[in-house]
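Removed from the display is one protein chain of the complex; every other protein chain stays in position.
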Amino acid sequence: MSTSDWLHTDIGATTADTITIRGRDLAGELMGRVTFTELAFLLVQGREPGPGETRLLDAVLVSLADHGLTPTVLAARLTHTGAPESLQGAVAAGLLGAGSVFLGVVEDAAVFLGEIVRAAGPDTDADLERAAGDAVAARLAAGRRIPGLGHPIHKAEDPRTPRMYAIAAEAGVLGANLRALELVAAAAAERSGRALPINGAGAAGAALADLGFDPAIVRGFALLARTAGVVAHLAEEMRHPIGMPLFRELDERLSAEER
Amino acid sequence: MSTSDWLHTDIGATTADTITIRGRDLAGELMGRVTFTELAFLLVQGREPGPGETRLLDAVLVSLADHGLTPTVLAARLTHTGAPESLQGAVAAGLLGAGSVFLGVVEDAAVFLGEIVRAAGPDTDADLERAAGDAVAARLAAGRRIPGLGHPIHKAEDPRTPRMYAIAAEAGVLGANLRALELVAAAAAERSGRALPINGAGAAGAALADLGFDPAIVRGFALLARTAGVVAHLAEEMRHPIGMPLFRELDERLSAEER
Amino acid sequence: MSTSDWLHTDIGATTADTITIRGRDLAGELMGRVTFTELAFLLVQGREPGPGETRLLDAVLVSLADHGLTPTVLAARLTHTGAPESLQGAVAAGLLGAGSVFLGVVEDAAVFLGEIVRAAGPDTDADLERAAGDAVAARLAAGRRIPGLGHPIHKAEDPRTPRMYAIAAEAGVLGANLRALELVAAAAAERSGRALPINGAGAAGAALADLGFDPAIVRGFALLARTAGVVAHLAEEMRHPIGMPLFRELDERLSAEER
Partner (left out) sequence: MSTSDWLHTDIGATTADTITIRGRDLAGELMGRVTFTELAFLLVQGREPGPGETRLLDAVLVSLADHGLTPTVLAARLTHTGAPESLQGAVAAGLLGAGSVFLGVVEDAAVFLGEIVRAAGPDTDADLERAAGDAVAARLAAGRRIPGLGHPIHKAEDPRTPRMYAIAAEAGVLGANLRALELVAAAAAERSGRALPINGAGAAGAALADLGFDPAIVRGFALLARTAGVVAHLAEEMRHPIGMPLFRELDERLSAEER
């Protein structure tokens, strides 16, 4: 049996005596020493985060974990109604709706800001401001929305945003992406004449980019955060079901309409 | 529009000004103060964990997050091969295989130990030992396996198990379920004449039960842990694909067989 | 590169010139000659169905395809609300709830009837009646439900059941499982003093078993049928959304409750 150059992972391995993650012994070096948040960072980036990075990543995950009875949570609960024996199926259903409409902003913001940060080069604030202004102008000229700005409910201010900036600053990890997002918001307000607040998803995307995550994977952290929320809703669904009575109410209302 | 008694969640709510989780203001009281692990505990149980509980829950999540190129990780990577535009679909595929064969043990152990702990009543060690012995005897008489014992790879000892017990003891949260699992292992060894080690999934299930989680939801924490591992593998898949070359190799081997 | 005895499929293969399914050339022998229903039968059983078998399988698939705004359809629609870019994710969410509560009956009936048919041996009607009576008695003594009997909505008669029997009889493929199900219903009525109608899912499970499908895969045909229904609901959702207004109404009702 031959090995193959493509068959390789740097993430981990298991032998009869040990389980290794990123070169560290799981039982001896990781359990009891690192938190789950630190492990998630290590798993993806291959290095352990510093204390400030951990603090910001925890804040990001906490900010994205739950938003009440959202469409994706309802999908998870309704899936549990039909297949209570398969918790993984209900959790999966709860993640499948985490797409472009709600969580896509986290990724869109990271991609958009990444382009600005790259255009600004080894960043001085003036370069970043210019690059942000150019990117905003190009988007508005194309009639497109600016990722990370505005929120259907939190119209004046998303309460998570100033908190995220404060935590990043205190922790000493407020980087180019978070700064670029503020410059983007200012440029957009100036050009459009309408100030839109930075939303929590946009701030989370910028924070994840500042923590060194590739824009293509930041949505993965939104999914990780949401898994905790979905699991909590399913635990509640087992005791106080919403799926079945919701279905029954809709069924009665539909029948009433038929008559 | 009428409200309905079934339409209710204690988990959280969103208004124009605030996002609330379990009665706490997300931005003002949770972000920057609690870790993601503490939030996951709070989301499910409705109360914040103490420091020892957090330490044990972190250890459980760390122990379950990744085991290398498992069947579920391969499923996630192969799903990404066909649908790279939908990260949530690949993560969902990675969770759907977390069923009875691999992660089911976490739940099975929690259910089994819960019955022993309940049978023992307000627990003295003697009662627990008797209840464990009875439960093991009943299982063996029925020709069934004891959940949480034995491992296909770690035949002598699962390295995660002694570490989990040490962490629980140090943190002051080693409870009736973890103790019952040791008594179960001893009773099984005595009756069957063959000592099987407590596996890591069993220890994780016992720890989650000791942390106060209902056995019906402990699999949710295994899924949460696995999400971090799956996200890491998908981040690696984007740079060093395994899905497509694996498919191509299998396709060539199948064609060679046809000839 | 070595071949392996486990790496083999009888279902199909693709080369530079041909696509083969079950030994038949896809383009030359199947397209335009067999229907999709006949292909599904061929794919799973490895042989083409006769005309009567096709007629019954079509009736089964038609009977299971759609039941209006069920919990699984709602889950699919709500998933589309959040991730309209990923149709496969919404369809998958719509299948994940097809578990024990609704579609499980199709499989449960096939398993239960399979045991009766096996116990009856090369079947005479008297043997089948005795085996059905014994199985019903054992179930009722254990306090368990009889799979395939009773329906929450169609209390007197499930309109699909007599139609399925008529089609099977006309098509000359009314076999031991469908007959056993009638004997089961009669035995249950006699012993419990309460006549429960054979439900459509039970009749579908019996018909699939009579068509030669293993009980372990009959749920797959229920999933195939449901996929058509879910796709139709998603096509409608694109034009007349239910997911978003449902979420908004529930959100308002929850907010009203808070005040």
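The first chain written gets the first letter, and so on, giving A, B and C; residue counts start at 1 in each chain.
Convention: a residue touches a chain if its C-beta (ideal position, glycine included) is under 8 Å from a C-beta of that chain, and two chains touch if they have at least 3 such contacts.
Bear in mind the structure is a predicted one, so any value in this text is a computation, not a measurement.
Enquirer: One chain is left out of this view; which of C:138, C:166 or C:256 touches it in the full complex?
Expert: Considering all chains, including the one not shown, the answer is C:166.
Enquirer: Identify the residue among A:7, A:138 or A:153 that touches the chain left out of the display.
Expert: A:7
Enquirer: Hey, which of C:139, C:179 or C:219 is the one touching the hidden chain?
Expert: Touching the chain that is not displayed is residue C:219.
Enquirer: Footprint of the hidden chain on chain B, which residues?
Expert: Contacting residues on chain B, toward the hidden partner: 1-2, 68-72, 74-76, 78-86, 89-90, 92-93, 96-103, 243-244, 246-247, 250-251, 254.
Enquirer: Contacts of chain C with the missing chain: which residues?
Expert: Its contact residues with the unshown chain are 4, 6-19, 21, 25-28, 30-32, 34-37, 39-40, 43-44, 55, 57-59, 61-63, 65-69, 86-89, 91-93, 95-99, 103, 153-155, 159-160, 162-164, 166-167, 170, 214, 216-217, 219-221, 223-225, 227-229, 231-236, 238, 240-242, 245-246, 249.
Enquirer: In the full complex, which bits of chain A touch the chain not displayed? Write them out.
Expert: 1-4, 7-9, 13-15, 83, 85-86, 88-89, 92, 96, 249-258
One rule holds for everything that comes next: only the chains that are shown with their structure count from here on.
Enquirer: Any idea which two chains share the most contacting C-beta pairs?
Expert: A-B
Enquirer: Find the chain most remote from chain B, comparing centres computed as mean CA coordinates.
Expert: Checked the centroid distances; the maximum from chain B is C.
Enquirer: Measuring centre to centre with CA averages, how many angstrom lie between chain A and chain B?
Expert: Taking the average C-alpha coordinate of chain A and of chain B, the gap between them is 22 Å.
Enquirer: Among the residues of chain B, which ones contact at least 2 other chains?
Expert: Residues 4, 7-9, 13-15, 86, 88-89, 92, 249 of chain B touch two or more partner chains.
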